[in-house]
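For this depiction, one protein chain was excluded, whereas all remaining protein chains were kept in their positions.
Chain naming follows the written order as A, B and C, and within any one chain the residues start at number 1.
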Amino acid sequence: MNVLEVDNISVRYGDIQALWDVGFGVREGQLVTILGTNGAGKTTTLKTIAGVLQPFSGNVRFNGSLISGLPAHEVADAGISLVPEGRQLFPQLNVEDNLRMGSYLKRTKVRRDQNLKSVYNLFPVLAERKKQEAQTLSGGEQQMLAIGRALMQDPKLIMFDEPSLGLAPILVQEVFNIIRELSRQGRTILLVEQNVHQALKISDYCYVLENGRIVHEGTGKDLEQDPKVREAYLGI
Amino acid sequence: MFFGVGAYTTAILMKLGGWAFILTVPLGGLFAGILAFFVGLPTLRLKGSYFAIGTWALALALQQLALILDITGGPDGMRLPPYLNPSYFYYWMLGVVGGTFALYWILLEWAPFGLKVRAIREDQDGAMALGINPTRVKVQSFVLSAVPVGLLGSIYAYWITFIDPLSAFGDILTDQAVVMAVVGGLGTLIGPAIGAVIVFTFKTLFWAYLSDYQVLYLIILGVAIALTVLFLPNGLWGTFINYRDSSRGMRTQSVSRPRIDASEHSDEQEKGAPEHG
Amino acid sequence: MKRMTWITLFLALSLVTAGAVGAEAPVFKIGVITSLSGGLATGGNVTKQGYEMWAKRVNDAGGIEINGKQYPVKLIYGDAQSEPSQAASAAERLAAQEKIDFALGPYSSGVTLAAAPVLEKYKIPMVTGSAESPLIWREKFKFTFGTIPPVNFTGSSALNVIATLDPPPKRAVVIGSNDAFSKATAETFRDTCEKLKIKVMKYDIVPSGQDLTPYMSAVRAMRPDVIAFGGHDEELIRLVKALRQIHYAPKALLMHYGVTEPAFIEALGKDAEQVYGASVWTPTLKTKGGLIWPDAQSYAADIKAAFGIVPDYTMAACSAAGLAFQAAVMQLGAAPPLDEAQKLALVDVLEKLDIHTFYGPIKFSHEGEFYHANTGLTPLAFRSRVARPLSSVRPTTRRHRRSTP
Partner (left out) sequence: MELLPQVILDGILIGGIYITIAIGFSLVFGVMHIIDFAVGEWIMLGAFLGYYLNGWTGLDPFALLPVVFVVFFGIGYLIQPAIQRVISGHRGNPLLMGLVFTFGIMLIIRGLGLTIFGFYSRSIPSKLAASSWLFEKGDFFLTVPFVRLAGLAFAVAITLVLHYMLKKTDFGTGVRALAQHKESAGLMGVDSHKTNCIIYGIYVGISAMTGVLVCTIFSMTPMEGGRYTVLAFFVVVLAGMGYLPGVPWAALFLGLIQSIFIVYLSASYTLLAVFVVLYIILLISPKGLFGRGW
């Protein structure tokens, strides 16, 4: 049973169409990755699911109910959280306020203290910088904060938009470890990545997006061995 | 601001210096230009709304100065010997307006200066990389926009024969400029002209037939502005162009509306010339 | 650039619209140039109501009778928008396009100074019921008359009353708001104080719209007997409130304008009580009029019925300006539309005019610093709220008046 069901969505920015009938599903507890080059439509897909953008055709269903057409804050309430590309923290709020924003919704407010504790456990560095403005953190710390903020939302589905972008190689590894760890805990994850090697390794199922259309799909292993994918994305 | 400087230059020279009107007009323009140069150098570093407010504060300061000084007659203003021949001023203004149009046309469309201005408007950093000094070009445009305004101020002073700090440094026309711009569409040459025609016609008709309901004027004007901004964000002219372009099968594109740059701001800041007579 | 477009268009349009004037039944077309909007709209609308009241009564009676025939009057408004340039434009429009026979004048001197030369050019006589600044009369416009004497003619009267208080005041602080009228008032106050041997401890012209509380705190430390203030109604209200707030009451608080205004008294309530001012007219004044209203009381009742307010002297002076025109044109016996010769003749009649109205006598001065201002009136001193004359003319004022025939 798919938790998230994306059904042939098409999205436009003004006159420019970014997605053409994109459809896929994510099952409970799965880690699904969408691969693609710059401008393939990956971020657009996630933003559309999150309610930031609206499709002009097609539907998105979450746990069986229609969520396309809802504004972002209602999608968040439904249990989807997005760790956006480039972190997009609240630069002048301190670390703790950024995390508290994660439990802005009534649904999650009750578990705020508990969630805070577990996020600080997961990222001890954030606990050390509680009172620091988010804009003063390093890139890696900011990424942890963004992930922590999403976890505060008690999500049923976490979406990561290029979490490794702009990080040093050692941090990239760490981010993927975190994602893998979250997946092991049984969380449902939708990941968007350009770092194909790493992404294929940890994902249960992958889609490849090209120019706004899905062109390949399969398990991580399948795709790793697919000659076209190897040529186009792995440079082999 | 530059309008007032031109107006007071003429008034002071004619009244206290006994100069001939013809001689004072170029000086009105010159002083406006000089002021623009010295004001422009520091204020053009300010961005966006701060620039607007900076020049606004300066204009108000000049107004206060004119209210306090003796040479300007303080709040009593200055009265010039009447020379009531509208066609005389008509030709003067026509000359200045025409000359300015021609000058701007040549500078912006033919001379390299226009290219520089456009380069800065599109991409300031890129322009700098090409060796264009943006501050210099901005100051130049600022001075260039100030001089004709100063000239008109000079003519205005002698035409109306009475100036005081309120009329010379007031801001009633700022409003009208905004109205014209919005009704007509910003960033186009013809848009504001159409706005001007509509507002002028409306005003004339209103005062001719509905002068008993003067307060209604404010309300109608307000509603017109609000509705235009709400439903025709590109102004009448911009909407028309969009409509025309899209009906021709071209890709719809909003009329390019550049950010308010230095010269436009200055234009909106000062008092303009009278709009009907 | 926008301004250029604006002007070109104006030039083009004014040529187009210049031709459109229709022929109608003969009426007196009277242009009213006053500030219906902008910063002076409050005063402007007082003048408008004054002119309107007169026109309404004239037309109720069928019009002005000329050689046995009655001609109604038609008021055509031109909004000066509290701006001299707009006043000149409005005058130009009324004269050139509307072809008015006569003009009723603006509120405030700046606006009058801009409109008057335009009317001179078109040779259209104007009587204004406002504009108390001495500046206007110094310009000696041939076609401009005024029913309110300038402030340097009236302003000293209240000080003369205050000087008779027991014990006589010795020290004064004089403040004026920085506009033409208020400054002239303050200057008159200062000069009169000096004449009356009241020491002026502090004299300042302050930008209008200022919060004067800190200033008043400083003034308080000087303990003057008299505070004299030249300014418009809102400023007066603020000043009285400021004094009240710092709990300071000089022996006399002197203001020129507004003290008799109902709005002033209403706005301030009790606070207004110990304010002295000068005025040329109040509804309680004993006057005898020939045209329309027999006395001040019937005028006040008329205004009350029409607008629900008690008229102040500006409103009365404006209605009186209409009466002056009415009397002059009746004397002249000229039916509308007036040609240029008739308009010139009208100026002559106005110069010689000597009538009694509900407002008091109207008699325009021929020369000197009060040229064409109404010097037939006697200024009165008032204490506000009581709203009755404390005394009529004081000796000095009389001398003053005699010196200017």
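Remarks
Following the convention adopted for this analysis, a contact is a pair of C-beta atoms (placed from the backbone, for glycine too) under 8 Å apart; a residue touches a chain by one contact, two chains touch by 3 or more.
Just so it is clear, the model here is predicted, and its values are computed rather than measured.
Here the chain not displayed is in touch, across the complete complex, with A, B, C.
Touching the missing chain, out of A:Val22, A:Val60 or A:Leu82, is residue A:Leu82. Among C:Gly62, C:Pro168, C:Pro207 or C:Gly290, only C:Pro207 touches the chain that is left out of the view. Of C:Ala41, C:Ala252, C:Leu338 or C:Leu353, it is C:Ala41 that touches the chain left out of the display. If you put the missing chain back, the residues of chain C touching it would be 38-39, 41-42, 45-46, 175, 178, 204-207, 209-215, 217-218, 220-221, 233-234, 237-238, 241, 244-248, 263-264, 266-269, 271.
Mapped onto chain A, the footprint of the missing chain covers residues 14, 50-52, 71-73, 76-77, 81-82, 84, 88-93, 97, 100-102, 104-105, 109, 149, 153. Listed here are the chain B residues that touch the chain not shown: 42-43, 45-50, 53-54, 57-58, 60-61, 64-65, 68, 175, 178, 182, 186, 215-219, 221-226, 229-230, 233, 254, 256-257, 259-260.
The working rule: only the chains that are shown with their structure count from here on.
A comparison of C-alpha centroids places B closest to the centre of the full protein.
Chain centres here are Cα averages; for chain B and chain C they lie 34 Å apart.
A separation of 75 Å divides the Cα centre of chain A from that of chain C. Looking at chain C, one finds that none of its residues touch two or more other chains. For chain B, residues touching at least two other chains: there are none. Note for the complex: chain C touches chain B at residues 1-11, 13-14, 17, 36-39, 76-79, 81-86, 88-90, 92-93, 109-110, 113-114, 117-118, 120-121, 133, 135, 139, 178-180, 182-183, 205, 207. Contacts from chain B toward chain C in the complex involve residues 64, 67-68, 74-77, 79, 82, 84, 86, 90, 93-94, 97, 100-101, 104, 145, 148-149, 152, 156, 160-164, 166-167, 170, 172-173, 176-177, 180-181, 189, 192-193, 196-197, 200-201, 204, 207, 211-212, 214-215, 217-218, 267-268, 272-277.
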